[in-house]
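One protein chain omitted, others in place.
Chain IDs A, B and C follow the sequence of writing; residue 1 opens each chain.
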Amino acid sequence: MATIVGAITTSHVPAIGGAIAKKLHQDPYWQPFFAGYPPAREWLAKARPDVVVAFYNDHGLQFFLDKMPTFAVGAAPEYRHADEGWGIPTVAPFRGDPELSWHVIERLIAEEFDLTTCQEMLVDHAFTVPMSLLWPDVDAWPVRVVPIAINTVQYPFPSPARCFRLGQAVGRALEAWDRDVRVLVLGTGGLSHQLDGERAGFINKAFDQMCMEKLVAEPEALTRYSTVDIIREAGVQGVEFVMWLAARGALTGTVARVHASYHIPISNTAAGLLVMENRPRGAAESRAAA
Amino acid sequence: MATIVGAITTSHVPAIGGAIAKKLHQDPYWQPFFAGYPPAREWLAKARPDVVVAFYNDHGLQFFLDKMPTFAVGAAPEYRHADEGWGIPTVAPFRGDPELSWHVIERLIAEEFDLTTCQEMLVDHAFTVPMSLLWPDVDAWPVRVVPIAINTVQYPFPSPARCFRLGQAVGRALEAWDRDVRVLVLGTGGLSHQLDGERAGFINKAFDQMCMEKLVAEPEALTRYSTVDIIREAGVQGVEFVMWLAARGALTGTVARVHASYHIPISNTAAGLLVMENRPRGAAESRAAA
Amino acid sequence: MKVTQAWHGIPGTTIFDGVQARKGYALNKMCYSFNSAENRAAFLADEDAYCAKFGLTPEQREAVRERNVLKLIAAGGNVYYLAKLAGIFHLDVQDLGAQQTGMTKEAFKAKLVEQGR
Partner (left out) sequence: MKVTQAWHGIPGTTIFDGVQARKGYALNKMCYSFNSAENRAAFLADEDAYCAKFGLTPEQREAVRERNVLKLIAAGGNVYYLAKLAGIFHLDVQDLGAQQTGMTKEAFKAKLVEQGR
């Protein structure tokens, strides 16, 4: 049985990719942001994941409006980053885990998730930036990956509740995966921000902090928000919070907050980071009984 | 409110397209097959649909394994047929109904169907052949169309039950469509056939006839079959019967069989045709009360 | 020029729904093409010809000519694709934010910082 070690949820602002490339970690603007990540990496070093299952949203690198999937699941041997048009550097390709991908796909379709299955898939900054934050300065990525893209480009988006349930189904699929592998779940995007319209620059610190608080212990409370509710409270692109909900949904055990960080602003965005450990439910009881 | 006039379910064997082009209607091989269709057209002349919502499966014209959607819904202003590689002639383009498409998409995503939304979509013989059978010899198609493609290429396919529920959700969406339009639902594919493997040429008349019988009055009974059950009973490509289930699911009223025809073989396939009229539930009662 | 979307009632906000997606299809398709450096160069070399190739509406063509983000959105543009157009002119999302809110970039950045207090 696979072990779900926990979930990391983090913003994925493209400018971060630029700052990494320019090594601006100590720059006054960037320092408070990058300072959030060492504790996440320390936890990762102990958690030792073999595979990352990542919920992220494509921003018009891979998918266009001609064929826009609600949920696209990678089943490729390799995933490449590519030119996104405005100049962040590309990163090294990621090794896939097609066997795990197909296992997840079979389970999810059996649970009535209507996936688009991708044997070729480019991944954009929403996938690459968090990976670079978690594993800086590596020549080759030390994990295999299964990317899952959720549509937040073209409304109607899947509801926050649906995304949470998607995550739960992924969690069940991972628990049923008969291999001795350690899986990290990643959820990228948010927190509050709005790029477009007269309301551009909107940020909602109180809402973000409430979300970060509730996500750990009461995620169901957040699934009551509709897409429009989240856009109202967190801005148009704040809807990327559904990626956090999906990642949290995949944690099947008892969830403990290991680390959190929150900083305003990076680019136009409130940047958040949360590290949640997944502890087997009833582990203490089983030990006591043994 | 839109009126769902009924559903037509029919085989879509590509060879039919060739026979139409070569005007083989009176040929001894083809005559018993084509003889099934005039009653369907007579019913259509009375039913007068403005729009066709069609469940069909792409056979590798539009979709490839790089990005294979479970459910792809057309939202295009126009749909074109194209060269499929083995020589059936292409037909005139179809006019879309983007407003209805978007209405259906919004309703279905709200009901947790994870659609792929297509503002450009080629349609293959599975869409064009039934349209040619229903409206032969027209210069321009007399209806607008909303094509919905269901994956039956790459397993796992959506289950028969899921496809039926998709149809039901489409039916609810059509009933909620605030326009005075008449909608025909089309379901194409089947019946039993198998093109590939040592079992090629497999046909199951008893199973097909049971399906045609039950589809009208007890469709739920057929949703108990799994994908593998249907493949066992009806052959690998017999799984296209899910299109019939989806079409039947979209009928929200009392369903009456208007016409049926069944003929073995066309190419490698048992060819079936069913015309079902959708009569408003409780129409008699409302009239009595008025 | 301003889009009114009564269905959600959030001020200053256009949700990119089916109505916008239909209206903006040609514009967004052009912008999506700017993932390729070759296409960005072709646009810079002959903007008129490039826009014509994608069949932009007059409203879209005008909005592109003016590099006016609110007009681009009103013409059906989606900000994720528009960002690729903006990238050609080395404009980042804070430039876009400043333009849309009628602020200087410095004032826009200060407003962002302010919301963290």
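Criterion: a residue touches a chain if its C-beta (ideal position, glycine included) is under 8 Å from a C-beta of that chain, and two chains touch if they have at least 3 such contacts.
These numbers come from a predicted model, not from an experiment.
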{"item": "Displayed chains contacted by the hidden chain, counting the whole assembly", "value": "A, B"}
{"item": "Contact with the hidden chain (one of B:Arg232, B:Arg257 or B:Arg279)", "value": "B:Arg232"}
{"item": "Touch criterion as defined above, residue of A:Asp27, A:Glu42 or A:Glu106 at the omitted chain", "value": "A:Glu106"}
{"item": "Among B:Pro93, B:Pro156, B:Gly253 or B:Pro280, the residue in touch with the chain that has been omitted", "value": "B:Pro156"}
{"item": "Residue touching the undisplayed chain, where the options are B:Asp139, B:Glu198 or B:Glu218", "value": "B:Glu198"}
{"item": "Missing-chain contacts mapped onto chain A", "value": "75, 77, 98, 101-102, 105-106, 119"}
{"item": "Those residues of chain B which, in the complete complex, touch the missing chain", "value": "15, 59-61, 64-66, 82-87, 153-156, 194-201, 203, 205, 228, 231-232, 236-237, 263-265, 267-268, 270"}
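Rule of thumb we're sticking to: only the chains that are shown with their structure count from here on.
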{"item": "Chain centre separation in whole Å, for chain C relative to chain B (CA means)", "value": "40"}
{"item": "Multi-partner residues of chain A (at least 2 other chains)", "value": "65-66, 154, 156"}
{"item": "Shared interface positions of chain C, touching two or more other chains", "value": "17-18, 21, 25"}
